[in-house]
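Shown here: the complex without one of its protein chains, the others still in place.
Which chain is which? They are A, B and C, in the order written, and residues in each are numbered from 1.
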Amino acid sequence: MSPEERLARLQQEMTRPPFHHWLAPEAVKAEKDRIEIRLPAARPEFCHSLEPALIHGGVIAALIDIAGYAVVAVEQESPAPTISMTIEFLRPAPATELTALAILRRLGRSVAHADIEIRADDKLVALGRGTFAAKGEKYK
Amino acid sequence: MSPEERLARLQQEMTRPPFHHWLAPEAVKAEKDRIEIRLPAARPEFCHSLEPALIHGGVIAALIDIAGYAVVAVEQESPAPTISMTIEFLRPAPATELTALAILRRLGRSVAHADIEIRADDKLVALGRGTFAAKGEKYK
Amino acid sequence: MSPEERLARLQQEMTRPPFHHWLAPEAVKAEKDRIEIRLPAARPEFCHSLEPALIHGGVIAALIDIAGYAVVAVEQESPAPTISMTIEFLRPAPATELTALAILRRLGRSVAHADIEIRADDKLVALGRGTFAAKGEKYK
Partner (left out) sequence: MSPEERLARLQQEMTRPPFHHWLAPEAVKAEKDRIEIRLPAARPEFCHSLEPALIHGGVIAALIDIAGYAVVAVEQESPAPTISMTIEFLRPAPATELTALAILRRLGRSVAHADIEIRADDKLVALGRGTFAAKGEKYK
């Protein structure tokens, strides 16, 4: 896959699902085993509270799911349904741009493993890790 | 706390955060160490795909976070920031009413543990488990 | 499978691996989607400390792995390599008999999900949850 094809695939992953129409994650970068996406604007409906303005954990969880799925799906050029996922919330996330970096740790025959880091204004706010269905397996 | 007070607290948890204005989870039941909430309508923007109409994993993850937080917050009558959370997706979730049952497994001095089950049309679609900051501890 | 066959399979799972020769877990019960095993004696080498005598987290983690694997392996009558596993330590575990109850939550085509509860003297001390490779899949 060329770098352009990778990025095009990532963009497709970001725009296709109806849920993403609402959340509006954007493709930033797509390299081998490594993608980056972002939520450029922290809209009020992403928040747990407004004063102080803090992002809701559910939005962070959703972003982790999307980024992990995407790094596997782009690599294997096919859907990668999430099997399981863990999230650690390191600190409150200010309502600013959020970025998600996803790294493919292992692409096995039927399961893939990915790590995800969420940053708000370049500060690490959450860690994610997930297992995803690998190519050629309709996992259930 | 009387049953009415518990339910009133749960309703408050469901309505206060701006993110919930969008998601619109509803309080169903609040008992000691056990609450139930639901998303009555699977709106298109909750979906990963429309044909077939399947709920996005990010929406399920958010619902797990909300339900786990709520069972702890209602019990201890104070906020219960999520520390960590794990999710297992058991099967695709059809775009129908979703219910989340959260059970408090342990309320410790600084950490609480809760289990969450997500059902779509009474069929179990996902399992959640989380640790939450217990009362009196500003956890970070 | 008859109840006797199930129990015989569970006993086999408990005795075959060399690690189990050291740990010495015992089969207690094997029902459909549900098994129970135990460590009858808390030997000093299972402990994190001796005064007070508390079981080491690593021994509890190992017992969770063994019980989760076993409930899947007995059900599908074939090995069930652990893919991922989460553990919540609810309270210190006194150095007494430990029991592990494992419940199969979902046996899918390529992945199985199981829950595990660890009790010391009938008191819940830890929760486990795992995904395991389902039958017919050599998962990596």
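The rule we apply is simple: a contact is a pair of C-beta atoms (placed from the backbone, for glycine too) under 8 Å apart; a residue touches a chain by one contact, two chains touch by 3 or more.
It should be emphasised that the depicted structure is a prediction, and the values quoted were computed from it without experimental measurement.
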**Message:** Just to confirm, in the complete assembly, which displayed chains does the hidden chain contact?
**Reply:** A, B, C
**Fill in**
Where C:Ala27, C:Ile83 or C:Val111 are the choices, the one touching the absent chain is C:Ile83
**Request:** Extract the touching residues of chain B with respect to the undisplayed chain.
**Result:** 83-84, 86, 108-111, 131, 133, 137-140
**Complete:** Residue list for chain A contacting the dropped chain reads 86, 88, 90-91, 105-106, 108, 113, 115, 124, 127, 129, 131
**Item:** Footprint left on chain C by the chain that the document does not show
**Value:** 17-19, 21-23, 44-50, 56-59, 61-66, 69, 81-92, 140
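Simple rule for what comes next: only the chains that are shown with their structure count from here on.
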**Asked** Using each chain's Cα centroid, which is most distant from the centroid of chain B?
**Response** C
**Asked** So what's the Cα centroid distance for chain A and chain B, whole Å?
**Response** 21
**Message:** Centroid from C-alpha atoms only, then distance chain B to chain C, rounded to Å. What do you get?
**Reply:** 28
**Message:** For chain A, give me the residues that contact two or more of the other chains.
**Reply:** 83-84, 86, 140
